[in-house]
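This report concerns only the one structure given below.
As you look at this complex, bear in mind that one protein chain is not there, while each of the others sits in place.
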Amino acid sequence: MLIEIRPEPFDPWAEVSIHPERCGVEAGSFGACSVFVGSMRDFNLGDTVHCMELEHYEGMTEKLLADHAGAVIDRYGLTELLILHRVGMIYPGDPIVLVAAWSAHRAEAFDGCRDMMEHLKSRATFWKKESLEDTAEQRWVDNR
Amino acid sequence: MLIEIRPEPFDPWAEVSIHPERCGVEAGSFGACSVFVGSMRDFNLGDTVHCMELEHYEGMTEKLLADHAGAVIDRYGLTELLILHRVGMIYPGDPIVLVAAWSAHRAEAFDGCRDMMEHLKSRATFWKKESLEDTAEQRWVDNR
Amino acid sequence: MAISVKVFASLREDLGVDRARINPSKADTARQVWQQITSREPPGNLLCAVNHQYVNLDSRVRDGDEVAFFPPVNGG
Partner (left out) sequence: MAISVKVFASLREDLGVDRARINPSKADTARQVWQQITSREPPGNLLCAVNHQYVNLDSRVRDGDEVAFFPPVNGG
């Protein structure tokens, strides 16, 4: 299991590609890998977005993700789980989040990946502030 | 949309990485990508598997996948869909299938990817024949 | 013309038939096509396609059709 909050851009597909070997997991030991990558769109709520600042609560974010990741690995019997999340200044097209789940069979990989993503979206302590194009306006995203 | 049956090994993460640009889809136009990769395990039903031959019904496979891919794109409003499937002689660790779905939001990407995979597993005309280690035995997989 | 028959995977090995051509006057349904290629009963899990579409064994076949028989699929 690897969980990292990254202040610099990352290549999600390169990270997934090297991950099993990096963890000492042999390619023949799993049969399924489910991956989700969330990336920044250049539009939101009808506006063109120029960039976005991603803030988080250092310490709590890592704890929340690690606790739930451990529960997900146990619940779905995963072979391996990788979670990367950007913070800092982000531009359209940049990857924001990567969740990848490896397991023997596909249902566990799909369900484990999705469970982790839903938890991350609803509980993990990240906040987004968009800067709109053509104006000096900044706005916090989706603060219900 | 790209659907290919590949007689040669492929790198699923490299394929996903280049796919949007290859299709003329800009990185800022989608916010979510869900990927599933199925790969060959070195064990099955308690036996060590040495290699596997994957046969398909040329013509019908492509038609089935293309028909359902079109339906999935419409149903979930996907931006793009990529499906690759190996045939021929496959060794443990080799990727067998890749399904990748891009969309504006995560639910559609997850649901579209999974729907496509479930259809592929239950309907697409592929058959696997395993060669076991230490014996000359070959057996067809899971022919209920 | 003729009806073209294809058999796949374990079924191909069991029947010892890969491809066949059937005179359309001898087969009105997929089941009759089956009976032209083997004297065996169709297995309970037999799948059949006509012109790349799944059908049941009582489906009509016509001159020029491609009829395929195969066991349950398991790609992915």
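The letters A, B and C name the chains in turn, as written, and every chain counts its residues from 1.
Assume a contact is a pair of C-beta atoms (placed from the backbone, for glycine too) under 8 Å apart; a residue touches a chain by one contact, two chains touch by 3 or more.
Source: prediction; values computed, not measured.
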| item | value |
| --- | --- |
| Partners of the unshown chain among those that are drawn | A |
| Residue in contact with the excluded chain [from A:C23, A:L64, A:A107 or A:L132] | A:L64 |
| Missing-partner contacts on subunit A, residue numbers | 38, 54-57, 59-60, 63-64, 85, 96-97, 117, 120-129, 140-144 |
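Throughout what follows, only the chains that are shown with their structure count from here on.
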| item | value |
| --- | --- |
| Smallest number of contact steps required from subunit B to reach subunit C | 1 |
| Innermost chain, taking as reference the mean of every protein Cα atom displayed | B |
| Interchain centroid distance [CA atoms averaged], subunit B/subunit C, Å | 26 |
| Chain centre separation (subunit A, subunit C; CA means) in Å | 48 |
| Residues of subunit C engaged with two or more neighbouring chains | 76 |
| Overlap residues in subunit B, where contacts from two or more other chains coincide | 38, 117, 121 |
